[in-house]
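Heads up, the thing below is written out as structure tokens.
A single protein chain has been removed from this complex, and every other one stays in its place.
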Amino acid sequence: MKKILNDPAAVVAQSLLGLAAAHPDLLRVTTDPAVVSRADGPRPGKVAVVSGGGSGHEPLHGGFVGPGMLDAACPGAVFTSPTPDQIQAAVSRVDGGAGVLLLVKNYTGDVLNFETAAELLAADGVDVRTVLIDDDVAVRDSLYTAGRRGVGATVLVEKVVGAAAEAGADLATCERVARAAVAGARSMGIALTAPTVPHVGEPSFTLADDEMEVGIGIHGEPGRRRERLTDADGVVAALLEPVLADLPFAAGDEVLLFTNSMGGTPLLELYLAHGIAEQSLVDKGITVTRRLVGPYVTSLEMQGMSLTLLRLDDELTRLWDAPVRTAALRWGA
Amino acid sequence: MKKILNDPAAVVAQSLLGLAAAHPDLLRVTTDPAVVSRADGPRPGKVAVVSGGGSGHEPLHGGFVGPGMLDAACPGAVFTSPTPDQIQAAVSRVDGGAGVLLLVKNYTGDVLNFETAAELLAADGVDVRTVLIDDDVAVRDSLYTAGRRGVGATVLVEKVVGAAAEAGADLATCERVARAAVAGARSMGIALTAPTVPHVGEPSFTLADDEMEVGIGIHGEPGRRRERLTDADGVVAALLEPVLADLPFAAGDEVLLFTNSMGGTPLLELYLAHGIAEQSLVDKGITVTRRLVGPYVTSLEMQGMSLTLLRLDDELTRLWDAPVRTAALRWGA
Amino acid sequence: MGCDARAVAAAVRAAAAVVTAHRDELVRLDQAIGDGDHGENLKRGFGFVVQALDESTPDTPGAVLKLVATTLISKVGGAAGPLYGTAFLRAATAVGDATELTPELVAKALRAALEGVVARGKAEVGDKTMVDALAPAAEVGSLAAAATAAERGAESTIPLVARKGRASYLGERAIGHQDPGARSTALVLRAFAEAAS
Partner (left out) sequence: MGCDARAVAAAVRAAAAVVTAHRDELVRLDQAIGDGDHGENLKRGFGFVVQALDESTPDTPGAVLKLVATTLISKVGGAAGPLYGTAFLRAATAVGDATELTPELVAKALRAALEGVVARGKAEVGDKTMVDALAPAAEVGSLAAAATAAERGAESTIPLVARKGRASYLGERAIGHQDPGARSTALVLRAFAEAAS
């Protein structure tokens, strides 16, 4: 295993110390339990927006804590959802008395732990709502399964909901915005290489030099199928087609196009793929009015990428454009 | 070779198209010759700050074009410095009549091509100055060698000079600021894996699973020596000690600490290393007043990191804090 | 051997030891069809359980089970944390204040554990989860029989397509792999059975 690492069991805590050191003006961090919260929180009268999940997806979620986005994040062990105690601690650090919105990626572990935390918080009198994010079209959605995974859309949902909360929206409005963003977002990803989880010490799967995993998640789970690695045009088409077909997106739509690196894919390749994706959308009569390009929802050092489309209306566009000041996403402030 | 790529010979041009698509409000891009320039340039009466170099180091330099930083960048082929024509074209796109400062990483190829361009520009009556960036302490500096390489400090120099130019400083002042930043900056890097150049198709070197290259550059050149991979404490010490000893930095200094990923090292590890580096500096009585953490000066998908220290005074601190609006670095705007 | 709080604590320690010994196996199973953390999650969680028992062992079997439950819930995370935690919590409630566990109470606890896991996770037998190990175990009389039933149940997950948990993302590709949670459930029940014998 090639990593810059001390004790694998302490990687999350030690990394959080570095995050805190890097952004003293922005963040407060505790390691037991692991919580990242706004330096200027709690904000009385403001809805608190809290998310979290396994570590290894950085900058998600800790890198999105700050004015205009998340109030707090609770990072679990690598690829392991946080515990209810952690979630409760995160909420108590930022609860401004106007209610709490939990943004949860739809994985069994995340759902169960946030569910428990929400019950305990409600029992303590906190007005808490939960919105599940489930944008991954690689997974069939059905009542009888765990449902679609939450992947790239997470950063988009966190941004628009954070903007609404920052502007003073009440809990019901924040929840409505979150559900609208989730409803309009679809994603799909591929991997060229596997991530290596520190406590495992070897790659999560192996791929031949001419193979790619299509329909990959962000936890080193194998994808839906293994295919021959195609050129960039082929990769973008393999991602874009199922995304477009699922919602479906149609000519005339205005969208945000999010071209995400899984971590190890360099910007040179990512921008190349982004350009192809934009051109494909233009060809289909879909107007890209906003974009995000970079490694934002990652899977450690995995090479690969995902595309997320979010259908925009005026409200979502305005919320996307609103100022944000976090470690990983910042504009207008 | 596992890459999201069409024709390897066209990778730079196709990636630039994606960069342009992603940032239409910010950038203008041409591919023949390859030039990235500010959408709002040229700015009459403003010193134009221009940089460039081989591609494969993204977001350097194109990701740093915009208000408060570079006016234009000229990306060469992967790991190959740009040509004089390209540099001339970049300058002509943004020359506002108040002079042009060329920021050049100290490599023979970059130096020679920028030198030729500068001669041709001067012959055309452009007031052009050149500042070489040479911060890599892994390379012995001597009159009889090519001198130290330009690595991590590049982004810091581009930021402070860009801020000075944006605020209306004249060419002499911009040059002075650039020289001051170069004089106060030192870097060192290590690699855990090698990058793969698209037109080569295989990794630039091979390392055993327990080895690291110490004193690596950003072009897949082998480093000064190969050592057994240590833990994160060991890696940070191996980078920090030669950096501190070189200037030298001393107790009482105020510094900017830049913890840079070479591309493939995930943020989880990078923040961990950053935390260790900050603590080491605290222990030595050096005060870290500003930081930058992320993949900013990269070598394609190479895993590894570098540390850069920049000694700060009031002027450099103020210039660092000034607003910047580029694809990769943005605050206050 | 009487089955008082000390005996239950000893059984839990034995389970912790088994889970730790099988950490890598469970990691490998979870790598094949999940995210590779199940062995590490349970090892970490049971490590905290042993630590909590070292600090003070509660007086009744029910209280021991409850301590296991709250520790797992607060320390493990992932799917296994709440599901294992709920199983132990329901078992604790089922045995009440009894100072010794009778075979009847053990059977009742197993049924309660199953009900808790199903209530939380909504999985049915055949969905390729720990329910495939726990459900047959809850139908038989003794711990020894439960362990054997759980082992068979865990093996029965091998040919299945998963409908719950991470493995469900794989579709047909999950076929041929044993569910890690079912395997760990069988391991824990076998450890309990041996400690009780």
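Note that the chains take the letters A, B and C in the order they are written out, and that residue 1 is the start of every chain.
Keep this in mind: contacts are C-beta pairs under 8 Å (C-beta built on N, C-alpha and C of every residue); 3 or more make two chains touch, one makes a residue touch a chain.
Being a predicted model, the structure only gives us computed values, none of them experimental.
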Chains shown that the absent chain touches, full complex: B
Residue among B:V36, B:V139 or B:V182 that touches the chain left out of view: B:V139
Which of B:V36, B:V49, B:A77 or B:A153 contacts the chain that the document leaves out: B:A77
Given B:R38, B:R186, B:H219 or B:R291, the one touching the chain that is not displayed: B:H219
Sites on chain B contacted by the missing partner chain, in the whole complex: 9, 54, 76-86, 107-109, 112-113, 115-116, 138-140, 144-146, 149, 197, 199-200, 204-205, 215, 217, 219-222, 224-225
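The rule we apply is simple: only the chains that are shown with their structure count from here on.
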Furthest chain, CA centroid comparison against chain B: C
Centroid spacing, where centroids are CA-atom means, of chain A and chain C in whole angstrom: 31
Rounded Å distance, chain B centre to chain C centre (Cα mean): 53
Distance from the mean Cα position of chain B to that of chain A, given in whole angstrom: 29
Sites on chain B at which at least two other chains make contact: none
